[in-house]
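Just one protein chain is left out here, and the rest sit where they should.
Chain nomenclature is as follows: A and B, assigned in order of appearance, with residue numbering initiated at 1 for each chain independently.
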Amino acid sequence: MQIIFEKRESVSRQAVILVPIVSFLVSLLFGAILLALSGANPFITYGAMFSGAFGTWNRFTETLVKAIPLMLTGLGVSIAFRMRFWNIGAEGQLTLGGVAAAGVALYLSQGLPGWLVLLLCILAGCIAGAIWAGVPAILKAYLKVDETLTTLMLNYVAILFSEQLYYVSWRAPGYNSGTAPFPETAWLPRIAGRAHIGLFFAIILAGILWFVFNRTRWGFELKIIGENQTAARYLGIDIERNIVLAILLSGAISGLAGASEVLGIARRLQQGLSVGYGYTAIIVAWMAQLNPIVILFVGILMAALLVGGDQIQMKMRLPAAVGLVLQGMILIPMLAGSIFTEYHIRIIRPQKTGVEAEA
Amino acid sequence: MAEEPTPILKMENITKRFPGVLANDHANIEIYPGEVLALLGENGAGKSTLMNVLVGLYRPDEGDIFVRGEHVEIHSPSDAAALGIGMVHQNFMLVPTMTVAENIILGMDGLAFRPDLDKVARRIQEIAEHYNMNVDPYAYIWQLSVGEQQRVEILKLIYRGAEILILDEPTAVLTPQESHELANVLKVMTSEGKSAVFITHKMEEVMEFSHWVRVLRRGRVVDVKKTSETNPQELARLMVGREVLFRLEKEASEPGDVVLELQNVYADNEKGLPALQDVSFTIRQGEILGIAGVAGNGQRQLAEVITGLRKVTGGHIYIQGDEETNHSPLRMIKAGVSHIPADRIGMGAVGDMAVSDNLAMKGYREPPMADGGILHPQLILEFARKMIAAFRIATPSPATHIKFLSGGNIQKAILAREIDACKGLLVAVYPSRGLDVGATESVRKRLLEQRAQGRAVLLISEDLDELITIADRIAVLFEGRVMGIVDSHNADIDALGLMMAGVPKQEAIAETSG
Partner (left out) sequence: MKRKFWSVLSLVVILGLVLTGCGGGAAPDGGGSADEPYKVALVYIGPPGDLGWTYEHDRGRKAVEEKFGDTVETTYIENVEEGPDSARVMRQYAQEGYDMIFATSFGYMDHMYEVAQEFPDVKFEHCSGFKTLDNMATYFGRIYQPRYLSGIVAGKMTQNNNIGYVAAFPIPEVIRGINAFTLGVRSVNPDAEVHVVWTNTWYDPVIEREAAVALLDGGADIIAQHQDTTEPQKAAQERGAMSIGYDSDMRAFVGDTVLTSPIWNWGSYYINTIQAGKDGKWETHQFWGGLKEGVVELAEMSPKVPQDVRDLVAAAEKEILDGNDVFCGPITAQDGSVFVAEGQCMSDGDMLGMSVFVEGVVGTIPED
């Protein structure tokens, strides 16, 4: 029997839904093999992971806590990826977003009304993220500098800069390794447990982005640029300007992720902000096929995997490394699975002639 | 000459479906040793699909293949190669950074860990001399012209012992001289009992190269003819299923105001060398100006400066009276310029977007399709349906990604979009290149329609017949200079040919009339 990959004519709705589910099942199977080899009962482990992520209301809120930055950065990078702009700098954009929000909360909030403080903090986070993404965007658009390298390198700059701030320049006096706590006016309201209203930001933004991509002139232009720059130029679309604008938006959303993380969770700037959300976001965005609505759900799934992964250590008493390998093994089939939404395998099968109605 | 009872190759009732497309519908072919079979058909008739089935790239949904009388299953190109079947694709499968000899043995079974390349090279040399093909086995692929690369592909198949060669539109990339050499190679091969399948949509080539011709239409083999017993008109009729107007009726038209004026335009190419030099001409309403010339003499750059895709280094461009020199593509579009680019998939369309989206790519900026930045998908779809009907674009649905359409239908979609958006000047670059007779005719009719409606048309073409048929005046470009502009109704093909070779107009006319 011969297997041929053929590109799908249009991505079918069925495939969009079925493929991730099947991939997920394959992932679980792979993970089960690993767990069995490590001497753990896969069913008990998966049960523990599920219960660790969703078992109680409290745990579910903790999963949301982890999901919020993943959703936001996932939305951020998805914009860039639609433009075929490989922004792997969401980590740095998030970090600087957090730094800017912290700066405003700590040093510019005196004497301002409460609502304004929070608004300014969030705005500062967005702007900082946008600037951090804007630099590679401008370099790419006007000087053709490879964005993969610039965005990646700027991550290190941002992270080290933030360390300089919370370990040294902004460190609270005395026996501390972070800044002083923010004034309460700069706290992002929490919904349940530690889950904060960043969740609403993510949901609203996903809706807005869906609308922009599918129903606006600008979204249409972004799509054309992403698919075929030569055609975009021919059609009179200003590629440079649009790339820069889209990437500014991309960075701003990642910056918002950092700001809401700092204002909603730690409520001070300290170690623990740059823990890899920006990289995981790439996986989230890709697994969601860059669909903003799907990103929300994939964000929760990914958060559940990370939060539930604690149970590998806590319940199953396996070393942390097993948890990391398991997460990797679960991700790989899910990422590989995306090929089946774009391609399908040809095997001989009877088919009605004539034009079938589009699903 | 085909007196042997068993064909060397027989394909029976081959059926192949793609989503929404029936590419082959119970197609049959037979080839006998020592013969060239031409597969003739419009774009999208199923010629390439049928041959891809033969070499194992596609698996047929139905049908059987017999080689030398035996029923065979072909699952991959290497299965096909083992049966002595090899194909030269339109896009060559060569590694540019390796030599001819290395490419020829690359991927062969049973190679030594370190093959004796000198021995391979000697053998290649022998084969090449035998077929009068001039190829240096030690040359790197990137150093070779397209025609030479094609020779390497053919050599590769012969070297590997192919008995049946499949050539997919081989002349599309060749100069007339190279086409002629290819014909000679095929003659030598068939005289030795080898066979070939020749995919084409050009009638002249069928007549020159083949012994038999099978005409495909909509996936079916509609007729089989012995080449010596048919003629181009008959083949054309079979291909499109109706009589083709080879001569379009051009109505007289009164040119109106000047729409496009170029004054002493200079421009450079990508390498910074002069591509256009001192180009001046005007086009009026209701007039088609043809640009003739051998490809690479500044035609592309000319289209680009007029559409804003390239900066001029000197001179002025006026559109409908306003200076538009070095303005952006968007400004040019707004000034009323529409553009049918030479590269349909690369520039004119976005392959991975829907036909309806592609049709909307000019109109999406303004009402009714957009309103204050918000798109109206329903109106876009309505517009697409209208265009699909008006321009007879064959597509399974408006939502189908445009890359799944045949070249002719993609061109119709581009034409539909550009003509609909046209507000004065239509720049058409090789609009009928690579299209079959039916599509070519429809493109030319549309251009004449635009002329009749008072638009100015700049038509760049390599096809002198086309230019003489539909252009009002013809400008000849040579090395970026206009050698002269002649009226098409009294244009002399020989004089145009001399001008294309760099002879100025007065001399050329004097020479041909004298």
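The working rule: contacts are C-beta pairs under 8 Å (C-beta built on N, C-alpha and C of every residue); 3 or more make two chains touch, one makes a residue touch a chain.
Everything numeric here is computed off the predicted structure, so don't read it as measured data.
Asks: Taking the whole complex into account, name the chains on display that the unshown chain touches.
Replies: In the entire complex, chains touched by the missing one are A.
Asks: Per the definition of touch given earlier, which of A:L205, A:V307 or A:M334 contacts the omitted chain?
Replies: Missing-chain contact among the listed residues: A:V307.
Asks: Which of these, A:I265, A:A288 or A:L301, touches the one chain of the complex that we don't see?
Replies: If we include the chain that is not displayed, A:I265 is the one touching it.
Asks: With the missing chain put back, which residues of chain A would touch it? List them for me.
Replies: Residue positions of chain A that touch the missing chain: 39, 52, 56, 58-59, 62, 65-66, 81, 84, 86, 88, 148, 152, 163, 167-169, 171, 173-178, 194, 261, 265-266, 268, 270-273, 275-276, 279-280, 282-283, 286, 307, 310, 313-314, 316-321, 324, 328, 335.
What we mean here is this: only the chains that are shown with their structure count from here on.
Asks: Contact residues on chain A for chain B in the complex?
Replies: The touching residues are 2, 4, 6, 8-10, 214-220, 223-224, 227-228, 230-231, 233-238, 346, 348, 351, 353, 355-356, 358.
Asks: Flag every residue of chain B that touches chain A in the complex, lowest number first.
Replies: 17-20, 22, 58-59, 61, 75-76, 307-309, 328-334, 339, 341, 343, 346-354, 357, 360-362, 364-365, 370, 373-375, 377, 396-397, 399-401, 404
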